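What follows is a single structure, and I will ask about it in a moment.
Only a single protein chain was left out; the remaining protein chains are all shown in position.
Going by the order they are written in, the chains are A and B; count residues from 1 in each one.
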Amino acid sequence: MEYFVQQLINGLTLGSIYGLIAIGYTMVYGIIGMINFAHGDIFMIGSFIALTMFLVLTSVLGFTFLPVVLLIVLIVSMLFTSAWGWTVERLAYRPLRGSFRLAPLITAIGMSILLQNFVRVTQGARVKPLPPQIQGGITLFEGNTETGAMVVQLSYMQLIIIGTTVVLMTIFSLIIARTSLGRAQRACEQDRRMAALLGVNVDRTISLTFLMGAALAAVAGVMFLLLYGVIDFYIGFLAGIKAFTAAVLGGIGSLPGAMLGGLLIGLIEVFWSGYFTVEYKDVAAFSILAIVLIFLPSGLLGRPEVEKV
Amino acid sequence: MAVVADNRVADSLRDAFIAALLVAVLGFFFLALRTEIAPGGLALWTRWGLWFTAIAIVFVVRLGLNLFFYKANRPAGAGTGRAAKIASKLPDLSGWTGTIMLIVAIVLPFIVTTFLPAQQRQFIDLMILILTYVMLGWGLNVVVGFAGLLDLGFVAFYAIGAYSFALLAHYLDFSFWMALPLAGILAAFWGVILGFPVLRLRGDYLAIVTLAFGEIIRVVLLNWYDFTGGPNGISGIPKPTFFGLEFGRGEGNFAAVFGLPYSTIHRFIYLYFIILGLAVLTFIVTNRLRRLPIGRAWEALREDEIACRSLGINTTNTKLTAFAIGAMFGGFAGAFFATRQGFVSPESFTFIESAIILAIVVLGGLGSQFGVVIASVVMIGGMEMLRNLGFLKGMFGPDFDPVQYRMLIFGLAMVLIMVWKPRGLVTTREPSAVLKEKKKIGADLVAQGEGH
């Protein structure tokens, strides 16, 4: 029981990270109907920026008060990663808008390879460790150690991750639901040409979508860095695929769906590792993807599609 | 006029400035700063020189492009007219061009051994590699180019072919020629198994599920220690024999029987001819399939699936055959890969391989067999060339390792070529049946599959 609860907490933490990345996939897919394959690598870039910024603050500028350091790291990482997201869209996807369907997917794959190897060349191929920054946590309940039960702990780190995710989800849902940008986004999702005819600046809306997606991926990158303490240039690939799985599982195009899918994938992965084998945890996640797509192609919260004849 | 010119200079300057600023922002955490593992944690290095150089280069290049290249108000990336015309004149492989290319391919190893004896091994190795990708490209072309099914996990079948042969050789002492057909059949079988549940999915979903399958296969190969050797892979895979003759030194081997002086190059030339033969077989079969009802059904499926169903075509079976035939050629190529390397491990079958093969098919021009050849030569040949650019060391100092930049440049090339020619190099379609006069079909009319 204790073990189960502990795994549940771990799963929700990991799921929050996947969910944050998944939102980027789902927003971009919703608005331009492409899988932004490079999004996972944007997450990786965010993680690297956070690491470097952290070092700049602590070892060069000598900041020591951790909450301020983390806040600055988060904001800087979001800003710079957004710039990357914007640039990728501007250089690799915008010229291909309106071209045939496969072209942007191929450039996205190319962009993913490019970003990975850019980071590898400039920052080295070795993993970068960061010692744990936030330690301790709240002990939820203590099992009787004599009977072999264990302590269930919600670490501060996990608390921060889940809390940040909830706050950001709320903010972004409000943006989509209430602001004119959100309205423009939803209009572009429905019919891009019509939106353009009605005076929506489609290019700008799409750019902003990429910015927002990249900012959330940066947050996920910071969280990932703090949670695991090791990053390398390749983390974006697997995390990206899993986050995409999450987006599809939740129903692509749906923001709450992406979050729900992220949590589910996180839980599945953690429970699979906890109760079965660690080696096949990716197989479990991918199998879930295949099964969901086959039996529930529009995901959990997506709208079902009726075949038009 | 002067005002217009001034405007242009001012605009160009502004544009170049913005570009440079962007590079400054993007590069700050990657070029100017670098983290490195040091005793007692991470250390931070600064590389201001590199950062400023990058900014300066972008500024100058962008300014130059704006001032001298894009004379009018044309946006970057619009100057494709001439290239498109040249590309559309590219010939069809089944005609005399194909014959000439085949003759060149047959003669090439002898030219290399005669005129470039110092680098013969390297060259023949490269040609073998290119031909392997040509074959893989033609195999995947059946799935993506003809049937319009986006497959991001093609490497799975390559892996299944390679491991089939490796395992058959390891456990049952199969020789290459015995295992080759089995490898193809097994790959096709797995193509059907994996394909059956997923083929009703739409384009992008299909892509991601095939990607997932590719990864599943790799993870299983990686973790099934007892059977596949896990990350250590399987070594000691036999080399192919020439009608029972081995390519070794001494009595009863190839060189001795044919009275040739022994040379290691014989085996490489033999491998070259095996892959050439396999590639030609792939070409002949796929080319013929295209002119058969099944091939027409594939292309019709790519154009409009619903119309296909209204004409009594069983679309599931049709998709499955495309998947299975593509997988079969992937399996053949995999078996060849295993015998050439003498060793297989899961590391050779990562997603990046799938991406490279798909890039070759798409860059070549979907459905075009000639395009696959060009794209293979350009992408694979170009990538291998980077290994040999020793002079770059002279330019960037002895620490410069061009191999490191291979994948970086590969990714960049993928993006640039796609932006330059989204439809690939060969953009016309050959009709599969002609009544009076053969007319090529422009790419704008040809669907890319799943477009309904």
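In this text, a contact is a pair of C-beta atoms (placed from the backbone, for glycine too) under 8 Å apart; a residue touches a chain by one contact, two chains touch by 3 or more.
Keep this in mind: contacts and distances are computed from a predicted model.
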Among "Outer membrane protein with beta-barrel domain", "ATP-binding cassette domain-containing protein", "Stage V sporulation protein AD" or "Ferrous iron transport protein B", go ahead and choose the protein name stored in UniProt for the chain not displayed.
"ATP-binding cassette domain-containing protein"
Hidden-chain contact residue, picked from the options B:105, B:147, B:313 or B:335
B:313
Answer key for B:285, B:352, B:383 or B:409 versus the chain not shown reads B:285
Which parts of subunit B are in contact with the chain that was left out?
285, 288-289, 292-294, 296-297, 299-300, 302-304, 306-315, 321, 429, 431-439, 441-442, 445-447
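In the analysis below, only the chains that are shown with their structure count from here on.
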Need the CA-centroid distance for the pair subunit A / subunit B, whole Å please.
30
Contacts from subunit B onto subunit A in the complex sit at residues 22, 25-26, 28-31, 33-37, 41-42, 44, 77, 150, 197-198, 200-205, 207-209, 211-213, 215-216, 219-220, 222-223, 306, 351-352, 355, 358-359, 362-363, 366, 404-405, 407-408, 410-415, 418-419, 422-423, 448, 450-452
Which bits of subunit A are touching subunit B when the two form their complex?
29, 33-35, 48-49, 51-53, 55-56, 59-60, 80, 83-84, 87, 91-92, 95-96, 99-103, 105-107, 109-124, 126, 128-131, 237, 241, 244-245, 248, 277, 279-280, 282-283, 286-287, 289-290, 293-294, 297, 307-309
